[in-house]
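With one protein chain withheld, the remaining protein chains of the complex are depicted in position.
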Amino acid sequence: MRVRAGSIAVLLAFSLGACSSGSDDSSSTEAGSACAPAGAPVTLTYTTWIPGIEKVVDVWNKANPDIQVKVQTGPNGNGGTYANFFNQLKAGNAPDLGHIEYDALPSFRVQDGLTDLAGCDIVTQSQSKFIDWTWNQVTFGEQGHVYGIPQDAGPMGLFYRKDLFEKNNIPVPTTWEEYAAAAEKVKAAGGYITNFSQSDINQFAGLVWQAGGHWFGNDGTNWTVTMTDEPTKKVADYWQGLIDKKLVSSVPPWTPEWDNAYNSSSAWTWVSAVWGANSILAGAPKTSGKWAVAPMPQWSAGEKVAGNWGGSSTAVFKNSKHPYEAAKFALWLNTSTEALTLLNKEAQLYPATKEGASLPALKEGVEFYGGQKIYDVFAEASTQVKPDFTWGPTMTKTYADASDGFKKAVTGQETLTKALEDAQASTIATLKSQSIPVKE
Amino acid sequence: MTGFKVPRYAAMLVMAVFTLYFLTPLWWLFIASGKQDGQVTEGHALLPDNFALGTNLSDLFRYNDGVFLRWLANSVGYTVGAALLGTLLAGMCGYALAKYVFRGRELIFNIVLGGVLVPATALALPLFLMFSKAELANTFWSVFLPSLVNPFGVYLGRIYAAASVPDELLEAARIDGSGEVRSFFTISVRLMAPAFVTIFLFHFVAVWNNFMLPLIMLGNERLFPVTLGLYSWNSQVNQHPELRALVLVGAFVSIVPMVIAFLSLQRFWRSGLGAGSIK
Partner (left out) sequence: MKKAILFFVAPFGALFTLFYLIPIGYAIWQSLFTVERTGTFGPATEVFGGLTQYKQVFSDGPFWESIGRVLLFGAVQVPVMLGLALFLALLLDSGLVKGRRFFRLVYFLPYAVPGVVAAIMWGYLYSPNLSPFTEVTSAVDLLSPSLVLWAMANVVTWVYVGYNMLIIYSALLAVPTEIYEAAKIDGAGVFRTAWSIKIPMVMPAIVLTTVFSIIGTLQLLAEPQVFRSFSSAVSSTYTPNLTVLSTASIPNFHLAAAFSVVLALATFVLSFSFLKFTQRKGVQ
């Protein structure tokens, strides 16, 4: 019996140790204050899902023997890496640096997971290098706080089938009104103007962003959730009209079937972000040379406003012991020409810096798009994105709720507006269940 | 009904129809994984058309310094290792529960059986926090160690030991001076062999399919098992569509080791699978 009692004691000791995990994290850095070089060689850990990132990091490691970066890759953010980050933050063993999309940054800040880099001079001095709205995404529009280094941007434009539009004498739409008129003609010619993204709410958010909508606000004491403000309603009603008239198809996005809709010329346009150029290229090889890019349709003729879809930052996690070195690496990764060129080559990332738009690769004509210099369109769009769109602190849940409703809307069971109302209500409930203050 | 004869050809027809049902999807996957550039809609769906399996395979094995091969090796490591050791531990525990009377025996058995019912989602997160505390998260062990536990194996082990190991035999061994542990390894293990194979097979498949635990435990791609690796590629398809071809051919390749294992272990699982139901 003695032996057994002993082993139970060991187990108990272990279990007590194990159960008390996650609450204390004494090693966390004081926000925005300490940002001094370590003065000794350090090794940083960095988690991302950028394909080919190893090659970029190798370049850095060769040039910086004192700041070695160990990179790990996994599934994309909502596919599991964010969940891992949250778990690791709770357990106090998050990497030094992580890849976080703009829409997820508030969630990490609410979980107290980010190091405020405003204390690092090298960071604040770099502000002018970044396109203004991307800087706002990482500072939440607050002075004296920086929660990540902008990495890439997703300014939106209109991809369209030049050949089909010309053949059917349809003018390229410059306003949303013209776009709806074009939709009728495309339908008459046997196609769909586009595929409405039923489950990836990010595209819709980009459209709302362009229209001047705001889904979230915060005044320091309370969050506000306004997913049914006037501009959002305008966008929702507009697309509801196209859905009701069956002018758009509604294949789930990012499926082979969705590719097929483009590859088989059944969908003629796509209002998408700059990185969408590669999605069409890879998904619809049969249509090579037949596409072109135009600026996003506008709500009033003559306006020049673009939306943004996607984009991410490199953030330094709370428990990093080397915020200075981490910031230095993140700045190099996202501002230096050599890194940006490699990131663009390996993963088609579109830089968030002002100079990034003039990378040689982004100045060339693209064969798939009939030799058009498509990145010029996006470079301009990137400067036209409204700077004041903010994301909420529980976006994964908000997206999931909204897309559940959107799916019902495209199958005619309810409307987009109803879906947004429901998403708003459940977002408020989610915030409350997390004790995040919210004004109704 | 009495004496009614089912014609042989009718029986064979039914069997043939089900053969089609089971094999067609796998055949389709084989054909699709051979399509050039992952263009599954091009050409005939069930005939090798536009067939470039060789190119796809070499793309798969070369991508990102051959990470896919690494995933396959990891899967084999997690699976074979955990299943072998886990089977032995579960079999031993089940055996003791069947062959010895001691205080708390039924209690232990019932608690272990209750473990069968716990959803994987409930276990994975707390396990991660425990492993983090021990600084073992994101290591081979963080997936391997929890995979060793197979409560259902204990249940099978107990039932089969009770049915196939006669008490008289153990008593005789005792009289001959053989220790309990030695008797187990020399006599009982042999008698329980079919049960061990069954437990092993159940365990093997469970670990091979396990997805939740590695998803939560592992951040390092080089430690991924093949299911998680494929899932991770699949999650990036929206921004990097060229990965789709790799997902399909990778899915096909990931089935192959299991098929080989099934074929070569046929002799064993054929006789062993009934073990759990013997009263």
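Which chain is which? They are A and B, in the order written, and residues in each are numbered from 1.
The definition used in the following text is that a contact is a pair of C-beta atoms (placed from the backbone, for glycine too) under 8 Å apart; a residue touches a chain by one contact, two chains touch by 3 or more.
Since this is a predicted model, take the numbers as computed values, not measurements.
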Quick one: jot down which shown chains the absent chain touches. A, B
In the whole complex, not just what's shown, which of B:Ala73, B:Val118 or B:Ala172 touches the removed chain? B:Val118
Using the document's definition of touch, tell me which of B:Leu23, B:Ala73 or B:Ala172 contacts the absent chain. B:Leu23
Under the stated touch rule, tell me which residues of chain A contact the chain that is not displayed. 1, 3-4, 7, 11, 14-15, 18-19, 23, 78, 82-83, 86-87, 90, 106-107, 109-112, 198-199, 218-223, 250, 252, 254-257, 260-261, 264, 393-394, 396-397, 400-401, 403-404, 407, 410-411, 413, 430, 433-437
What chain B residues would touch the chain not displayed? 1-6, 8, 11-12, 14-15, 18-19, 21-23, 25-26, 28-29, 32, 40-41, 45-46, 89-90, 92-93, 95-97, 100, 102, 108, 111-112, 114-123, 125-127, 129-130, 145-146, 148-149, 151, 154, 179-181, 184, 205, 208-209, 211-212, 227, 230-231, 234, 247, 251, 254-255, 258-259, 261-263, 266, 269-279
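Convention: only the chains that are shown with their structure count from here on.
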Could you tell me the distance, in whole angstrom, between the mean C-alpha positions of chain A and chain B? 37
Show which residues of chain B lie in contact with chain A when the two form their complex. 37, 39-41, 64-65, 125, 128-130, 132-135, 137, 215-216, 218-221, 228, 231-232, 235-244
Within the complex, which stretch of chain A touches chain B? 17-22, 47, 49, 51-52, 54, 72-76, 78-81, 83-84, 87-88, 90-93, 95, 200, 253-254, 256, 259-260, 263-264, 275, 278-279, 282-283, 285, 310, 347-348
